[in-house]
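A single protein chain has been removed from this complex, and every other one stays in its place.
Lettered A and B in written order, each chain numbered from 1.
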Amino acid sequence: MTELLFFVEVVVAGLLAGTMYSLVALGFVLIYKASSTFNFAQGAMVFFAVLAFVGFMELGLPFFLAFIVTILLMGLVGYCTERLVLKPLMNQSEDTLLMATIGLGFVLEGLAQAAWGVEVRRLDLGIGDFPIQWIIDTFGLFVSALDLTAGLVAASLILGLSVLFKYTKMGLGLRAVADDPGAASSIGIPLNNIMLLVWTAAGVVALVAGMMWGARAGVQFALVDLALKALPVLIIGGFSSIPGAIVGGLIIGATEKVLEVYIGPYFGGAIEGWAPYVLAIFFLLYRPEGLFGEKIIRRV
Amino acid sequence: MTQERRFPIGSPILEVKNVSLSFGGVKAITNASFSILTHEIKAIIGPNGAGKSSMLNCINGIYKPQQGSIIFKNELLSKVNPNLIAKKGISRTFQNLALFKRMSVLDNILIGRRLHMNANFIQVAFQTNKARKEEIENRKKCEEIIEFLEIDDIKNTPVGKLPYGLQKKVELGRALATEAEVLLLDEPMAGMNVEEKREMCRFILKVNDEIGTTMVLIEHDMGVVMDISDNVVVLDYGKTLADGPPSEIRANQDVIDAYLGVAHD
Partner (left out) sequence: MKSNKIFMEYTKNDLINFLLLMIISLLIIPITVKSGYWYSSILIPWLCLALASIGQQIVMGYAGQLALGAAGFMAAGAFACYNLILRVPDIPFFVALALSGLIAAAFGILFGLPSLRVRGIYLMVATLASQFFIVWMIDKFGWFKNYDSSGIITAQDIVIMGKSFTSPLEMYLVIVFVVTVLTLLAINMARGSTGRNWMAVRDMDIAAESMGISLLRTKLQAFAISAFYCGVAGALFAFTYLKSLEPVAFDIKLSFKILFMVILGGLGTISGAFIGAAFILLFPVLLNSIGNNVFHGAIDATIISSIEQVVFGVLIIIFMIYEPLGMAKLWDNIRLKFKKR
């Protein structure tokens, strides 16, 4: 029984950590849907956003104001990216765009460090990384308050975004743009506004993911490597699917934790570092389009 | 074309039997059958969406038909893979140009010689006698083709920079370089003006006459089709509607109906 409980704990911790991957992956998906670009810089955006946020707090801005200012800043970053990077590369191959966004990632990481320094910052959200007594009493499970908060925040954010894109006019516009940008703009959908909205949304998602991670492990450069794990998430979930990003994140989160706890010790641990990528390879071999992606038919 | 042919039309070299192909429920080809005779020029015609390109893709091994069989030189093409089919002696061009854009014209045509070059990468790396000899021989062959197609002045230009008509020519050159027994030409004259078309026809006829290559071509220009082909097969909605020499096809009521857009019932 205790073994089963322990297993459940491991899975729950994995799932909650996985929501973080989902969040980063979600940012990827949003931008992929709006401008068919694999935005490799999404991980750097996480780092940039949370470092900016901490920087604004250090300037004396209150929590809420710092949050708003950071989001505005992320909107600006998105606008500049759209204007200066993506637009000039409009008809280039996917690979070229991808390389350009790798460059963009480096720019953002460098700018963030130049502006706010490289030392590890502490970010205190007022939620400790300790188990919640109530859950221990009721279920006998040890679940960290921070993990749970992160999970809940991520879930509500994902829910909010889904509603926004499903039921609002903007969301409809976005779906039209994702389908055919040319046609969408010719029937009067304001392309620029939608792009700005999407980039800002991706910025919000990045900021929240960064805050949650930063609260646990400190705001530091390692966030970029963690965010890289959103890539296998996307392969599992499919690049254009919001539910895919969520489920993919949960799968990666749970699997890597379970593997680390049960198999890791036999190999000296730290298999979390590569397990998601190997898992992604297996998905690539058996279902290259991802769980929720559309089947790719090779046409000539 | 009244004079004696150097390579008279012979027995079937390629037989398409009851082939059906669909993409997730959408039928592209339905039970199509026809055969291609050795040394002939065969045209496949039909309205847009008739499954002509899909048919070539089946023969060439890019698509795998769900039903039916394709027989080449009395051998069933069962293992579907373009590079194996190429090795058996079938080469092709593509409808929307499939050239190697960043490579020069000469290099593109040299790729056509791929199956005539056997040096492995170690021999190439160390430039052994074998590697050097085959490189020189095959380059010579390609120079001949370049001369034949009259594209000498552009042979070092990356093909991506060439106008459409020239690219079509390069693609024909690449297919010719393979010296395959059967060439599948998917709309070799699409988008060309009258003069360019006439030139292309001349090349096709000349190759057929001089080397005896069997040609299968898809073409929309009926004038061209009736002029250069020995036999014509008409596909409509994935079915074979008619098969025979141009004069017969021209008089066939079904074909006329299909082309004039008489409603199907």
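Note that in this section a contact is a pair of C-beta atoms (placed from the backbone, for glycine too) under 8 Å apart; a residue touches a chain by one contact, two chains touch by 3 or more.
What you are looking at is a predicted structure, and each value in this text was computed from that prediction instead of being measured.
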Review point. Looking at A:55, A:181, A:232 or A:249, which makes contact with the chain not pictured?
Key: A:232
Exercise for review: Could you tell me which of B:9, B:37, B:103 or B:190 touches the chain that is not displayed?
Suggested key: B:103
Practice item. Would you indicate which residue among A:21, A:38, A:53 or A:213 is in contact with the undisplayed chain? Key: A:38
Exercise for review: With the missing chain put back, which residues of chain A would touch it? List them for me.
Suggested key: 38, 40, 84-85, 88-89, 92, 94-100, 102-111, 113-114, 117-118, 225, 228, 231-232, 234-235, 239, 267-271, 273-274, 277-278, 280-281, 284-285, 288, 298, 300
Exercise for review: Please give every residue of chain B in contact with the chain that is not shown.
Suggested key: 60, 62, 81-83, 85-87, 91-92, 94, 98-103, 107, 110-112, 114-115, 117, 119, 121, 124-127, 131-132, 134-135, 156, 174, 178
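Everything below uses one rule, namely that only the chains that are shown with their structure count from here on.
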Exercise for review: Averaged over CA atoms, how far is the centre of chain A from the centre of chain B? Could you give it in whole Å?
Suggested key: 48
